[in-house]
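Only one protein chain is missing from this complex, and each of the others stays in its spot.
We just call them A, B, C, D, E and F in the order they show up, numbering each chain from 1.
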Amino acid sequence: MVMVNGIERPLDLLNSSKGKEVLVRLKGDKEFVGTLLAFDIHINLVLDNVKEMENGSQKKSLGLTFLRGDTIIYISPASTALK
Amino acid sequence: MVMVNGIERPLDLLNSSKGKEVLVRLKGDKEFVGTLLAFDIHINLVLDNVKEMENGSQKKSLGLTFLRGDTIIYISPASTALK
Amino acid sequence: MVMVNGIERPLDLLNSSKGKEVLVRLKGDKEFVGTLLAFDIHINLVLDNVKEMENGSQKKSLGLTFLRGDTIIYISPASTALK
Amino acid sequence: MVMVNGIERPLDLLNSSKGKEVLVRLKGDKEFVGTLLAFDIHINLVLDNVKEMENGSQKKSLGLTFLRGDTIIYISPASTALK
Amino acid sequence: MVMVNGIERPLDLLNSSKGKEVLVRLKGDKEFVGTLLAFDIHINLVLDNVKEMENGSQKKSLGLTFLRGDTIIYISPASTALK
Amino acid sequence: MVMVNGIERPLDLLNSSKGKEVLVRLKGDKEFVGTLLAFDIHINLVLDNVKEMENGSQKKSLGLTFLRGDTIIYISPASTALK
Partner (left out) sequence: MVMVNGIERPLDLLNSSKGKEVLVRLKGDKEFVGTLLAFDIHINLVLDNVKEMENGSQKKSLGLTFLRGDTIIYISPASTALK
């Protein structure tokens, strides 16, 4: 196995994103922005200061939130996703 | 692993929410508010004093309810979600 | 783990509902009312005296019925759900 | 565990229905009536003398049929379901 | 366990149908007729001389075909299904 | 178990199709034609010289492609499927 950019396995990106803002896209086109606090192998997440987004503008503020992994399409560190 | 805000794994948020009011969003846009009594690793939940919500207003009162984990999108402590 | 109201795990609610009437909501908006006789860890159920409901009125009488767990959204003891 | 009406686990109802006529409802509103010959823990079934039903009238005759468990919503002994 | 008609488990019907013509109904209303050559516990099938059917008439000829089990609703020996 | 035509298990057909052209039908009516290079027990495939088809004519050329098994409906050797 070759390692590229210090990321050897997919979960390495989630681990290095703890404490940082991420963009999470769900099936059915829901989008959440929040600070990643925790994740597990099912890609269940806990985010803090969560904002539910719709078409790029904030729809709802959720604070601390547990997101079930099986509805997630992608997770992207906000520093690169929201530029 | 870095721990942030005392939450190391996603289920830690559910554990610290026991006895508190939570907002639960299901696939298909159903929403429930109730007191979290129990959960398991499948994210099956038991809530008490459950209200089924639609567009922010109460649709049905369900009392004690078992919610199957696989229909859940997110769970958020009501103190932060409903402000 | 804190225990609230004698329910430590989600299946405890199902166990204490055996022999009692429950309301079962399925994906696709089917609703059943019947007496809970048995359940397993997949949330497969056997109900007796089952009535299939539509918009709050009885659509069909099914008697003894095996319900597959994976189509279930929630299960609520009828004493609290139907008040 | 309390046992009610001799049915302790959900599969007990299927076992006691072997050799009898059952009504099987599938996702997508297909309905089958036939004699239950066999089942397994995935709720795969073999029925004999199968009739595919639509709105209460027979649409197709299938004879011996293997039904995959994961499309099943409920199984009900015909003696109670079809009265 | 009672055995009825020599079929004790659902896969027994598939085993006794090897080398015979079967009707296979898939989710989304596709239908195939072909000779069953092989199956496994996931209900993956290999059929020979496969015809894809639509509304009872042949739409396409596929010859030897591997069918993934998870899209299957039912499998019925053609001798009883197509009479 | 009876063996028919040298195919005892469904994966035997995939194994004997390595290096040959196959037709792959996906859920949602996508169709691919390409040379089968590899497969695994999840029916994940690698095809070479892949053409994405729509209504029998070529829509896109993809070259080497990894196809996830869980979206596949059927796989058929092109020699029999495309005649």
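One rule holds for everything that comes next: a contact is a pair of C-beta atoms (placed from the backbone, for glycine too) under 8 Å apart; a residue touches a chain by one contact, two chains touch by 3 or more.
Owing to the predicted nature of the structure, the values given are computational and were not obtained by experimental measurement.
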For the chain not depicted, the shown chains it touches: A, F
Listed residues F:13, F:50 or F:75, member touching the removed chain: F:50
Missing-partner contacts on subunit F, residue numbers: 15, 18-19, 26, 28, 30, 35, 37-40, 44-46, 48, 50, 61-68, 70-71
Touching residues (missing chain, whole complex) on subunit A: 1-2, 4-5, 7-14, 23, 27, 43, 69-70, 72-77, 79-81, 83
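In the analysis below, only the chains that are shown with their structure count from here on.
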Joint neighbours of subunit F and subunit E, given as chain labels: none
Leftover contact groups, counting everything except subunit C: A, B | D, E, F
Minimum number of chain-to-chain contact steps, subunit B to subunit E: 3
Copy pair subunit D, subunit E: interface residue numbering same or different (half cut): different
Subunit A and subunit D, separation of their C-alpha mean positions in angstrom: 43
Geometric centre distance via CA averages, subunit C-subunit B, whole Å: 19
Numbers and ranges of subunit F residues touching at least 2 other chains: none
Overall pattern in which the protein chains touch one another (line/ring/star/complete/other): line
Contact pairs between chains, per stated definition: A-B, B-C, C-D, D-E, E-F
